[in-house]
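Pasting a structure here, questions to come.
Every protein chain of the complex appears in place save one, which is left out.
Take a look at chain A:
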Amino acid sequence: MANVDVSSNLERHVARRTFPLLDRTKVCRNLFGPVDHEELHCEMTRKLQEISERDQTRWNFNFETNSPLPGDYEWEAISEDAMPFFYKDKVQNKRARAAASVNATGDASSTADCGLHGISRSPVVQESAEVPSRPSELNQENLSGALNSKPARASVLRNRRKRSLIPEAPRNSTPQITDFFPKRKRTPESKQDEPTSIEVTPRKTIR
(Lines give C-alpha, C1' and ligand atoms only; values in the text may rest on other atoms or scores of the structure.)
Protein backbone atom coordinates (compact mmCIF):
# COMPACT_ATOMS: atom_id res chain seq x y z
CA MET A 1 0.00 0.00 0.00
CA ALA A 2 3.02 2.20 0.35
CA ASN A 3 2.89 4.84 -2.23
CA VAL A 4 6.16 6.64 -2.71
CA ASP A 5 5.66 10.13 -3.82
CA VAL A 6 8.68 12.15 -4.74
CA SER A 7 7.34 14.47 -7.33
CA SER A 8 4.36 16.24 -5.91
CA ASN A 9 5.66 19.42 -4.46
CA LEU A 10 2.42 20.31 -2.88
CA GLU A 11 2.03 17.05 -1.03
CA ARG A 12 5.59 17.33 0.01
CA HIS A 13 5.04 20.75 1.41
CA VAL A 14 2.03 19.56 3.31
CA ALA A 15 3.90 16.58 4.64
CA ARG A 16 6.61 18.83 5.92
CA ARG A 17 4.13 20.77 7.87
CA THR A 18 2.46 17.73 9.21
CA PHE A 19 5.52 15.66 9.88
CA PRO A 20 8.38 17.99 10.65
CA LEU A 21 10.55 14.98 11.34
CA LEU A 22 10.44 14.01 7.72
CA ASP A 23 11.51 17.40 6.67
CA ARG A 24 14.97 16.42 5.65
CA THR A 25 14.33 13.00 4.21
CA LYS A 26 14.30 12.58 0.50
CA VAL A 27 11.44 10.15 0.21
CA CYS A 28 8.07 10.50 1.79
CA ARG A 29 6.04 7.42 2.40
CA ASN A 30 2.39 8.12 2.02
CA LEU A 31 0.57 5.25 3.67
CA PHE A 32 -2.98 6.41 3.65
CA GLY A 33 -3.25 8.53 0.56
CA PRO A 34 -3.55 12.27 0.47
CA VAL A 35 -5.27 13.95 3.38
CA ASP A 36 -8.16 16.23 2.70
CA HIS A 37 -7.15 18.97 5.07
CA GLU A 38 -10.19 21.03 4.44
CA GLU A 39 -12.48 18.16 5.30
CA LEU A 40 -10.49 17.27 8.38
CA HIS A 41 -10.57 20.81 9.58
CA CYS A 42 -14.33 20.94 9.18
CA GLU A 43 -14.69 17.66 10.96
CA MET A 44 -12.62 18.81 13.90
CA THR A 45 -14.48 22.07 14.12
CA ARG A 46 -17.75 20.19 14.07
CA LYS A 47 -16.55 17.84 16.77
CA LEU A 48 -15.44 20.71 18.97
CA GLN A 49 -18.75 22.39 18.39
CA GLU A 50 -20.53 19.21 19.47
CA ILE A 51 -18.48 19.02 22.64
CA SER A 52 -19.11 22.67 23.39
CA GLU A 53 -22.82 22.20 22.94
CA ARG A 54 -22.81 19.23 25.24
CA ASP A 55 -20.96 21.22 27.90
CA GLN A 56 -23.35 24.09 27.46
CA THR A 57 -26.35 21.84 27.91
CA ARG A 58 -24.90 20.02 30.87
CA TRP A 59 -24.17 23.18 32.81
CA ASN A 60 -26.70 25.49 31.23
CA PHE A 61 -23.92 27.96 30.82
CA ASN A 62 -22.49 29.47 27.70
CA PHE A 63 -18.76 29.11 28.23
CA GLU A 64 -17.99 31.02 25.09
CA THR A 65 -19.71 34.19 26.13
CA ASN A 66 -19.37 33.48 29.83
CA SER A 67 -23.07 33.84 30.43
CA PRO A 68 -25.64 31.73 32.24
CA LEU A 69 -28.58 30.10 30.48
CA PRO A 70 -31.83 28.92 32.01
CA GLY A 71 -31.69 25.40 33.42
CA ASP A 72 -31.03 23.20 36.43
CA TYR A 73 -28.15 25.28 37.69
CA GLU A 74 -28.97 28.61 39.23
CA TRP A 75 -26.04 30.74 38.21
CA GLU A 76 -25.03 33.92 39.91
CA ALA A 77 -22.14 36.23 39.29
CA ILE A 78 -20.60 37.09 42.59
CA SER A 79 -17.79 39.32 43.64
CA GLU A 80 -14.42 37.67 43.82
CA ASP A 81 -13.96 39.03 47.29
CA ALA A 82 -16.77 36.84 48.47
CA MET A 83 -15.04 33.73 47.18
CA PRO A 84 -12.00 31.92 48.48
CA PHE A 85 -8.81 33.02 46.80
CA PHE A 86 -8.56 29.76 44.90
CA TYR A 87 -11.51 30.45 42.63
CA LYS A 88 -10.10 33.69 41.36
CA ASP A 89 -8.89 33.89 37.85
CA LYS A 90 -5.21 34.38 38.23
CA VAL A 91 -4.19 34.30 34.64
CA GLN A 92 -2.92 37.56 33.36
CA ASN A 93 -3.07 36.77 29.80
CA LYS A 94 -2.47 40.00 27.97
CA ARG A 95 0.50 40.90 30.01
CA ALA A 96 1.89 37.42 29.77
CA ARG A 97 1.67 37.42 26.05
CA ALA A 98 3.34 40.77 25.74
CA ALA A 99 6.11 39.67 28.03
CA ALA A 100 6.42 36.40 26.21
CA SER A 101 6.97 38.05 22.89
CA VAL A 102 9.50 40.43 24.34
CA ASN A 103 11.46 37.62 25.85
CA ALA A 104 10.88 35.09 23.19
CA THR A 105 14.34 35.24 21.76
CA GLY A 106 17.07 33.28 23.39
CA ASP A 107 15.30 32.72 26.61
CA ALA A 108 15.80 29.09 27.29
CA SER A 109 13.87 29.11 30.48
CA SER A 110 10.57 29.86 28.86
CA THR A 111 10.79 27.06 26.39
CA ALA A 112 12.12 24.70 28.95
CA ASP A 113 9.27 25.48 31.20
CA CYS A 114 6.57 24.95 28.69
CA GLY A 115 8.17 21.83 27.43
CA LEU A 116 8.81 20.16 30.67
CA HIS A 117 5.78 20.45 32.81
CA GLY A 118 4.58 17.09 31.85
CA ILE A 119 7.49 15.07 33.06
CA SER A 120 7.92 16.63 36.41
CA ARG A 121 5.26 14.69 38.12
CA SER A 122 7.45 12.07 39.67
CA PRO A 123 8.32 12.35 43.34
CA VAL A 124 11.72 13.58 42.30
CA VAL A 125 10.16 16.49 40.59
CA GLN A 126 12.67 18.89 39.32
CA GLU A 127 11.43 22.32 38.66
CA SER A 128 8.90 23.14 36.12
CA ALA A 129 5.69 24.21 37.52
CA GLU A 130 6.63 26.45 40.33
CA VAL A 131 5.83 28.89 37.73
CA PRO A 132 5.60 32.04 39.64
CA SER A 133 8.90 31.56 41.28
CA ARG A 134 11.00 30.62 38.34
CA PRO A 135 12.22 33.97 37.23
CA SER A 136 13.16 34.85 40.74
CA GLU A 137 14.92 31.61 41.24
CA LEU A 138 17.21 32.45 38.45
CA ASN A 139 18.75 35.38 40.11
CA GLN A 140 17.52 35.86 43.57
CA GLU A 141 20.85 36.71 45.12
CA ASN A 142 21.52 39.63 42.91
CA LEU A 143 18.06 40.93 43.21
CA SER A 144 17.14 40.20 46.72
CA GLY A 145 17.05 43.87 47.50
CA ALA A 146 14.93 44.77 44.55
CA LEU A 147 12.70 41.77 44.80
CA ASN A 148 10.22 43.14 47.17
CA SER A 149 10.97 46.77 47.12
CA LYS A 150 7.89 47.66 45.16
CA PRO A 151 4.97 45.30 45.31
CA ALA A 152 3.46 47.37 42.56
CA ARG A 153 1.01 44.91 41.21
CA ALA A 154 0.14 43.38 44.51
CA SER A 155 -3.16 45.13 44.31
CA VAL A 156 -4.45 42.47 42.00
CA LEU A 157 -4.64 40.20 44.96
CA ARG A 158 -7.17 40.96 47.55
CA ASN A 159 -4.60 39.57 49.80
CA ARG A 160 -3.21 41.97 52.24
CA ARG A 161 -0.26 39.79 52.84
CA LYS A 162 3.07 40.90 51.69
CA ARG A 163 4.33 39.03 48.74
CA SER A 164 7.40 39.48 46.74
CA LEU A 165 7.25 40.87 43.29
CA ILE A 166 9.30 39.11 40.79
CA PRO A 167 10.98 41.20 38.18
CA GLU A 168 11.13 39.83 34.70
CA ALA A 169 13.89 41.84 33.16
CA PRO A 170 17.46 41.14 34.22
CA ARG A 171 18.32 37.53 34.33
CA ASN A 172 20.99 36.76 31.85
CA SER A 173 24.18 36.62 33.78
CA THR A 174 23.22 34.42 36.69
CA PRO A 175 22.93 30.68 36.46
CA GLN A 176 19.56 29.33 35.54
CA ILE A 177 17.74 27.18 38.00
CA THR A 178 17.80 24.46 35.42
CA ASP A 179 21.56 24.28 35.80
CA PHE A 180 21.04 22.72 39.16
CA PHE A 181 18.95 19.83 38.05
CA PRO A 182 21.11 16.86 37.41
CA LYS A 183 18.17 14.53 37.03
CA ARG A 184 16.61 16.05 33.99
CA LYS A 185 17.06 13.89 31.01
CA ARG A 186 14.95 15.37 28.33
CA THR A 187 15.63 18.59 26.58
CA PRO A 188 12.87 20.72 25.17
CA GLU A 189 13.90 19.58 21.69
CA SER A 190 13.67 15.92 22.36
CA LYS A 191 10.41 16.60 24.10
CA GLN A 192 9.01 18.20 21.04
CA ASP A 193 10.07 15.40 18.83
CA GLU A 194 8.50 12.71 20.82
CA PRO A 195 4.86 13.71 20.64
CA THR A 196 4.81 14.28 16.91
CA SER A 197 3.66 10.80 16.23
CA ILE A 198 0.82 11.07 18.69
CA GLU A 199 -0.13 14.63 18.28
CA VAL A 200 0.17 15.25 14.64
CA THR A 201 -2.10 12.60 13.30
CA PRO A 202 -5.43 14.04 14.35
CA ARG A 203 -4.39 17.53 13.46
CA LYS A 204 -3.95 18.00 9.81
CA THR A 205 -5.32 21.44 9.52
CA ILE A 206 -3.14 24.06 8.01
CA ARG A 207 -3.62 27.50 9.21
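Please note the rule applied: a contact is a pair of C-beta atoms (placed from the backbone, for glycine too) under 8 Å apart; a residue touches a chain by one contact, two chains touch by 3 or more; residues count from 1.
By our rule, contacts and distances are computed from a predicted model.
Selecting from "Cyclin-dependent kinase 4", "Large ribosomal subunit protein uL23m", "Organic solute carrier partner 1" or "Cytoplasmic tRNA 2-thiolation protein 1", the unshown chain of this assembly corresponds to "Cyclin-dependent kinase 4" (UniProt protein name). Residues of chain A that touch the chain left out of the display are 48, 51-52, 55, 58-59, 61, 63-64, 66, 68, 72-80, 83-97, 99-100, 102-103, 107, 109-110, 113-118, 120-126, 128-137, 140-141, 144-145, 147-148, 151, 153-154, 156-157, 159, 161-168, 174-175, 177, 180-183, 195, 199-200, 203, 207.
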